[in-house]
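The structure under discussion appears below in the form of structure tokens.
Here the complex is missing one protein chain, while the rest keep their positions.
Our next item is subunit A:
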Amino acid sequence: MEVLRITTSGSVDDGKSTLIGRLLYDTNSIPQDKLEALHAASKRKGLDFTDLSLLTDGLVAEREQGITIDVAHIYFSTPTRKYIIADTPGHVEYTRNMVTGASNAQVSLILIDARKGIVEQTYRHFFIANLLRIQHLVVCVNKMDLVDYSEERFNQIVTDFQQLLNNAAFKEQDVKFIPISSIYGENLAARSEKIGWYKGESLLEHLEQISFDHADNTHPARFPVQYVIRPRTEAHHDFRGFAGKVASGHFNVGDEVISLPSMQTSKIKTIEQFETQRPTANARESVVITLESEIDTSRGNMLAKPDSVPASLKEISAQICWMDQQKLTPGKTYLLQHGINRVKAKVQQIDHVIEVTTGRTLDDKKELGLNDIGKISLKTAQPIFADPYRVNPANGAFILVDEYSNATVAVGFVE
């Protein structure tokens, strides 16, 4: 069974939590007792309907204010697929949460209020989905009931959205527009009769048939070594296995591999998953690799194939999203974590800041604060073995960690 990860973002009151609640309701994913608790909670709030948004707003502060503050994870499944929704707040001050939710998603779901059309937050959501190169974009035009299910209104929004697509950096995104009404469940699990002019799929039908992107299996082979297994027991006296999760590409038994940074080569002797021997390790699989000969490899190193070695980078140009209250300090040393490998890195300069709602670069703005996105230059103490994010996302992202607070202060995308 495959797992499809979706990120949703929306503005306050555009019905995102209701949409998710409705999706769970329509797939019978809400147990009776939770539903009863929802009825009771809605009543206490003086509502005359069951507020499905109360299902996802998990923190006291969120329920009090009726908004989503943090990323919440919601699960449901159909007979063929397991779905994980990362539900994120849509406000500008939660851009970092949006980026976080988007970082693991294959599908980005953007909600637009049919009455309001494209608003500032739509630009921000789209920019992030595009920056992170999320394969599939689903634009749900919600609250169609409040515009009399007007086809004209829907088409106008689609046309307006086309402008964003035309200006986007990542053009290969698969985009789908669906007119919905989350409060009445129109076009969510099943096709709407009220929106008869729309001949396309309902949201769930569309999600069910989204083809999985197995492209990262054909990307260059990258295996970050997480942990070296050396049991030194009688039964496994000479066993030396490299445990890790294949970041991208695939490895076969017998393949020649090169270890970075030692640049020593060997051949794959076995690929193991617990007691099973495998001929191949595919992208995202956790395995143990043993080699024909002893080479210098330890945690943080990377195995690759000699014909497609990643660049050894000590000077890095990257787009970043800043995620900390404290502004980025040029000249300060941070820890750069690329996958599982940590090196010291100094921020050389802020090249520019990007105005997310217009995509414009602000060359004279040299400050990156919480939720800002921009481009910086970094210098690292040791090289990292990264690919440009646009070529191989699984080996092209990193985080910055503040050495004093230990907080994760930024996420970066190697240019």
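The working rule: contacts are C-beta pairs under 8 Å (C-beta built on N, C-alpha and C of every residue); 3 or more make two chains touch, one makes a residue touch a chain; residues count from 1.
Criterion: contacts and distances are computed from a predicted model.
A.B. asks: With one chain of the assembly withheld, which option in "Sulfate adenylyltransferase subunit 2", "Cytochrome bo(3) ubiquinol oxidase subunit 3", "Oxidoreductase" or "Carbohydrate ABC transporter membrane protein 1 (CUT1 family)" matches that chain's UniProt protein name?
C.D. replies: "Sulfate adenylyltransferase subunit 2"
A.B. asks: Would you mind spotting which of A:230, A:267, A:314 or A:327 touches the chain that isn't drawn?
C.D. replies: Going through A:230, A:267, A:314 or A:327 one by one, A:230 is the residue touching the chain not shown.
A.B. asks: Of the residues A:52, A:323 or A:373, which one touches the chain left out of the display?
C.D. replies: A:323
A.B. asks: By the contact definition given up top, give the residues of subunit A that touch the hidden chain.
C.D. replies: 1-3, 26-29, 31-34, 37, 41, 55-61, 63, 69-75, 77-79, 82, 84, 96-97, 99-100, 103-104, 189, 226-227, 229-231, 233, 235-236, 239, 241, 243-245, 272-275, 284-286, 288, 299, 323, 335, 337, 339-340, 397-399, 401, 406-408, 411
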